[in-house]
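Below you will find the structure I want to go over with you.
The complex appears here without one of its protein chains, the remainder shown in place.
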């Protein structure tokens, strides 16, 4: 956002340097893991760790999308309510019984959700690029819109999956595992691999970074800034939809509070992962690590008995700042 | 060092242009006022308008502080929970009965609140500048910290003013008026005048803009970037404290919901007012206008019978986007 | 007496407004009292800001090994499955306030009665006001709010009570103040106000006081916040009654659950607390000056 200036003066580059910056979030995570083990030995148990990783799926997947938006110099505050909206419409679709056969229905519903997500992203993208309004305002607006639509669809209550057999069929998408690895963790990995490929290995990814780094230069180089930015919002929408696909089988319902504050968590994960909010840098794996860090902090809070219930928020806030300090001091090598 | 190129080619500047950009938010407000009157004639009644203006005081005052932070290239997400924290400690101080005499107590409590606000701002400022962490993360962290501390102090409930006579003495600060003008409106005006003076007429204000425009240039011009940034956070803290001074006499209590989402509203007010989130531009009066716009939109929603209560959030979001579009198209004159 | 080691987990919403604040307060207090009473007892209280994180907390609590779970779920639809998982591990489950979609999961159900809260308020209006214009301030758009609203609507159905407007006050004093101010601008005559929660009533009263309006005869809140109970006890004109919905129900649930382990009496079934109508006569019974709520 701000901070457009790079202090060339103080950061010199060497290979060590680059590596450190990329590993910094992982080091912060390792420190947290050690801390958690000290606080409560149960923490490092395989079950607990799998739980934590599995839960981090929603934020991780959404944050991978946010990595694109932010790298391209945008911002999306609407992802939380977009999740609720996509989940709500998807469940309503499944409840409508529009398709015969459970498996067919489930597949169609998934495609439907992806479509809704992409459309939501498209709306955000077009409004920021063609309307030329600060993404902060646009997505704050759509945040209200998606949330209100969900409430409207739920008529103030919640939208729950009705058919029990469909639910049973869908359940393994969150609770199942393949060779002992929970499905959501596999989904994170697949999404991150595709995203990393897209961002680092394709010309689209290159253009994303260029647009975030200097819009004018990108434009002069024949890159359609509007197209690239809009595409990042669509990717964000798709990621939200994928997160929803994993989310719905877990709780089987969408409520007006679904996805509340996920936008802040997603952005935090992105920043902890080493992506700069001003754009021009994108680190997919760092983002995933950032999402896991957030989830681990929450987990440690529940497992520990150190602080009063009232103060958990304070400790959580402090840990995130400290994690960031660890990260920064590492990447500055001083 | 990056982003040094400005498309001089595409943004042209003339006196007309400048004026339009500064009036744009006011035009948007006028359009809204007209719309409100059509929807419900009660809207334009003097009582209703005074109510709305009075209520906008909190966000307006906080947003004036945010104008400094944002102009200098920073961001503060903690203002909402900071408000709750300052209000809570101020009330606890008044309840402590540490000072004899109601008037003396009230005065001391006010000074105390300002002190707490300034310290909270200082904490934010030092952590971002010395710790060199993105302000987004720092203030997200302190947002959690201030909120949790408030809940801790309130033991989950609310912190209410105990002494009824002290409350009676304090009440007019929100409910009173001077020559028919409610006190909070006067406070907005005084704060905005001082802020405008500071930002436009003093060297500190110049430095704020310089730091927000290009940190390196500021540093090479002998400006202490850290000092200026930290000061903007302190100003933000003081503005929060002033808002709290007006807030506390209204309901006489601080609760866990005090100041919830005020940060988003304050930032929105700043942006609607014409200040760019990337820094380097600051418009105090535009900010005040932005805060009023937000409050007016909410007021119209309640006064109208157009939409279901479930959809209000959607319409509100849409109106803000449209207000921004009006604003932008005006300032682009195309 | 031999020492018996029992671990009970309490999972409740975070203290995000007055009532939930009261829940956390009573849970913490009951924890201290009960642990003192039973040396082998360990009670772990965890709060969560939303449904998804409550599901997380349930997983985390279960991994630590617990004997019983006392939970006030954010949302029944969402949390039925996560609680079922806890149950499947052989844990005794007590559900408070919000019944699960599948009632067979809960061993014990201790509840306030949300539809009843709305119904009692509506009934009182119907009986005492007869005819008149009422404005409603709802909480947040979630199930509890919907249930209370439904109960209210059913109670006044067919009467001459007319609901002029409904808006959300988000269970916040500030938002309720704002909505009430706007109602006062919008409607020249309002006979009564029903807001679902006493926190919001604080804002409503202040707005009425500022507007100097004499047409409003009644303000009905709910949930039994101590300041409001005090008003009722003191015979306040504007606020003669309150409808109870005590956050202390969490303590009741905890006590019952503990009894199941220590008193050798199996405790099962449903305990539905009444949405008691608090009037001047019985108000003192419900006034707890030390409670934060």
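Here the chain labels run A, B and C in written order, and each chain numbers its own residues starting at 1.
Rule of thumb we're sticking to: a residue touches a chain if its C-beta (ideal position, glycine included) is under 8 Å from a C-beta of that chain, and two chains touch if they have at least 3 such contacts.
Here is the rule we go by: contacts and distances are computed from a predicted model.
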> What protein name does the UniProt record of the undisplayed chain give, "Sugar ABC transporter ATP-binding protein", "Dolichyl-phosphate beta-glucosyltransferase", "Hydrogenase formation protein HypD" or "Na(+)/H(+) antiporter subunit B"?
Replying inline: "Sugar ABC transporter ATP-binding protein"
> What are the shown chains in contact with the chain that isn't displayed?
Replying inline: A, B
> Taking the entire complex into account, which one of B:210, B:231, B:270 or B:315 touches the absent chain?
Replying inline: B:210
> Per the definition of touch given earlier, which of B:29, B:63, B:109 or B:223 contacts the omitted chain?
Replying inline: B:223
>> Need a quick check: the contact residues on subunit A for the chain that isn't drawn.
In response: 5-6, 8-13, 197, 201-203, 205-207, 209-210, 212-214, 216-218, 220-223, 280-281
>> Please output the residues of subunit B touching the missing chain, sorted low to high.
In response: 1-6, 8-9, 12-15, 201-203, 206-207, 209-210, 213-214, 216-224, 280
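By definition in this document, only the chains that are shown with their structure count from here on.
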>> Counting only Cα atoms for the centres, state how far subunit A is from subunit C in Å.
In response: 34
>> I'd like the Å distance between the centres of subunit A and subunit B, where a centre is the mean of that chain's Cα atoms.
In response: 29
>> Quick check: what residues of subunit B touch more than one other chain, meaning two or more?
In response: 151, 155-156, 310, 312
>> Give the residues of subunit C touching no fewer than two other chains, as numbers and ranges.
In response: 15, 24, 141
>> Residue numbers of subunit C touching subunit B in their complex, please.
In response: 15-18, 20-25, 138, 141, 165-168, 170-174, 177-179, 181-183, 185-186, 199, 202-203, 206, 210-211, 227, 291-293
>> Quick check: in the complex, which residue numbers of subunit B touch subunit C?
In response: 40, 42-43, 45, 47-48, 51, 55, 151, 154-158, 160, 175, 250-251, 253, 255-258, 260, 298-299, 302-303, 305, 309-310, 312
> What residues on subunit A touch subunit B, complex-wise?
Replying inline: 1-8, 77, 127, 131-134, 136-138, 140-145, 147-149, 151-152, 155-156, 213-214, 216-217, 264, 267-268, 271-272, 276-278, 280, 308, 310-318, 320-321, 324-325, 328, 332
